[in-house]
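Shown here: the complex without one of its protein chains, the others still in place.
Labels A and B are assigned to the chains in the order they are written; within every chain, residues are numbered from 1.
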Amino acid sequence: MHHAVIHLHGTTVRLVSSEDATTTAATGEASTESQDLSKPGPIVPELKELYWGGGSFVVFALLMRVVLYPKLKKGMKARYEGIRTAHESADAERASARAEVADYEQQLAGIKSEAARKVDVARAAVEAERADAIAKLNARLGEQRAAAKAEVEAARAAAQSQIRDAVSDVAGRAGELATGKRPSADVLNRVVNEVMAK
Amino acid sequence: MEAVSRLIMQATETGAADATAAKKANAAIGAGFAYGIAAIGPGIGIGYLVGKSVEAMARQPESAGMVRTTMFLGIAFTEALALIGFVVFILIGL
Partner (left out) sequence: MLAAFEFPKINAILRWKDLFSSFNKISLIAVAAALIGTIVFLLAGRKNANEAPKGVRNLAEATVEFVEDGIVMQTMGEKGLGWTPFLLSLFVFIYLCNVPGIIPILQMPATARMAIPMFLSLIVWVVYNGVGFKHQGLGYIGHTIWPPGVPAALKPLVGVIEFISNIIVRPFSLTVRLFANMLAGHILLVTFALLTEALVKAETKVYMLKPMAILPFFMLVFLTAFEVLVAFLQAYIFTILTAVYISGAMEGHGDHDHDDAHAAASH
């Protein structure tokens, strides 16, 4: 006997393997409720289902119409309204904040330009002062340099005249020794000048 | 169909020899055919409909909501035919 018997609400579900397909499976239990099972067709609406189901739907729909939906919707609308006003106020606040920021930026720009101007002025003053100082310094240096030059010049002239004197003296002495007579100062001067110019 | 029912008839004659069983078997076969055939057309129809809707949604994703609503409506109308077949199946088969 290879078959499984399953009872479900009085009917019997049989699972029979092929070796014993001829064996009769128990169907006795099905008879107790069978008249109940085949009586209402599967698509015939049952009256108790109709009025319980319909009644509960009608009650539900009326409740929804009268109480449930309006209440919920009112709350939703109130919240949306709140959110919208909050949004609008946030927008306004943002706009005012933006204006403030713009104002602040304008001020900042003014201050910046003022500062830049001051800095420029100061820089110009410093520049002028520096140029002045440099000029003064240059002038003093020039003076000192000129003085030093003049001194050097004078010293050189003195040294030259000394050398000339010494040279003319030596040359006069040498000429005297060679010719026996002292050359005239004129000639001596000329010769010495020639030599020194070389 | 005829041949199948005759086969069943013979089988039941050799076995339980019960006319109501043969009737039941015929009804079951009829029900199977009823539902099977009723499912063909709507199957093709729904496939075509959804395929076209997907095409439309892919082409214009911004109109996807409208296409989807219309698609469900179309499916509902198409499906009704298969469901009537199913009800017939229930009525004569079970």
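Operating definition for what follows: contacts are C-beta pairs under 8 Å (C-beta built on N, C-alpha and C of every residue); 3 or more make two chains touch, one makes a residue touch a chain.
Just so you know, these numbers come straight off a predicted model, no measurement behind them.
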item: Contact residue for the chain not shown (choose from A:A61, A:A102 or A:A185); value: A:A61
item: Missing-partner contacts on chain B, residue numbers; value: 65-66, 69-70, 72-73, 75-81, 83-84, 86-87, 90, 94
item: Absent chain, residues of chain A that touch it; value: 1-4, 6, 8-18, 21, 34, 36-40, 42-50, 52-54, 56-61, 63-65, 67-76, 78-79, 82
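In this text, only the chains that are shown with their structure count from here on.
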item: Complex contacts: residues of chain B adjacent to chain A; value: 87, 90-91, 94
item: Complex contact set, residues of chain A against chain B; value: 41-43
